[in-house]
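Removed: one protein chain of the complex. Kept in place: all other protein chains.
After this line comes subunit A, so read on.
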Amino acid sequence: QDNRISIWSAGDLGNAGLNGEYHGEPHLLCDIQHNGDVMDMQFLDQERIVVASSTGTVTIFRHHQNNQTLSANHRWEKAHYHVDQDTSSGGAACTGVVCNNPEIVTVGEDGRINLFRADQKDAVRTIDNADSSTLHAVTFLRTTEILTVNSIGQLKIWDLRQQRNEPSQIFSLAGDRVPLHCVDRHPNQQHIVATGGQDGMLSIWDIRQGTMPVSLLNAHEAEMWEVHFHPSDPDHLFTCSEDGSLWHWDTSANVSEKPSFLHQGGRSTAYLSHSTINQSVVSAWLSNDPTKDRMEITNLIPNQTLSVNSLDVLGPCLVYGTDAEAIYVNRQLFA
């Protein structure tokens, strides 16, 4: 198997490109061999990327921009393993990684949570057997708290300041314990969390209240692999799935009904009626009224065939990769 980490340039506007490629065609800048499947990866900072491998190893790669090369900077072997660290058949896949420079949190099929610090040889903290099932994804809730989802349909909050190896809170879906595969937190409103499940269902949670999701939205026909709020425009949410579709969830229509100060996210001292004050702190994602909800959902893939495994979004750009070994770049998302 030949797996590689690659850096591509998605082309700048007005760049004619080399070899007569029409501008905008992504071209490969550099790549490096990787051991095992790439399960997850994230930029640690401008130059370093943390990669989670199916062998249980977590690696930091450095991208040298001056000569366009990649090199392995630091490696934590056997960050995730089964049973015994010394036996050779030990490795367990590391399924999720999240960074908040310089901290790195990883989770894996062994139900273990690791807290690393970039450039520190050993793990700062390890929670063994944090979960009896596979942890599928992790994300930061606050600087010291993380959220994990597992394969028995539970969303857990862990407080890393506390020494005990128990989650501070556990949320679960009512009904069947459908495994949850992905999790993301609203960029501005930290109590809103979205998760995606094996049945393709999108769940929105308000972690300040209750242990059950606020809304369940029937979305895809198969596993939802990733869910992302748009980092600067969080009225937009993106999900991708094994069924080959990528959905763009747009609740911005809702916001226009609300007082204008919400668009800037600031406070206003203007007089507001009582009802609008109550309404104003409720995000479009949490509103339960179906008659008022105008959510636009669009499938961004015209001819879907194989699974869309991963996506990322920044500004007007959307990138996603499919099982047909193709990467797609959409640079005009909101055009």
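Keep in mind that, in the parts below, a contact is a pair of C-beta atoms (placed from the backbone, for glycine too) under 8 Å apart; a residue touches a chain by one contact, two chains touch by 3 or more; residues count from 1.
Definition applied: contacts and distances are computed from a predicted model.
Participant: For the chain not present in this complex, what protein name does its UniProt entry give, out of "histidine--tRNA ligase", "Nuclear pore complex protein Nup85", "Trafficking protein particle complex subunit" or "aldehyde dehydrogenase (NAD(+))"?
Facilitator: "Nuclear pore complex protein Nup85"
Participant: Tell me which residue among A:35, A:73 or A:172 touches the hidden chain in the full complex.
Facilitator: That would be A:172, which touches the missing chain.
Participant: Touching the absent chain in the whole complex: find that residue among A:103, A:206 or A:242.
Facilitator: A:242
Participant: Which residue among A:83, A:124, A:253 or A:314 touches the omitted chain?
Facilitator: Checking the options A:83, A:124, A:253 or A:314, the one contacting the hidden chain is A:83.
Participant: Touching residues of subunit A against the unshown chain: what are they?
Facilitator: Within subunit A, the residues that touch the unshown chain are 1-2, 37, 39, 54, 82-83, 92-93, 95, 109-111, 129, 131-134, 150-154, 156, 167, 170, 172, 174-177, 179, 198, 222-223, 242, 303, 305-307, 323-326.
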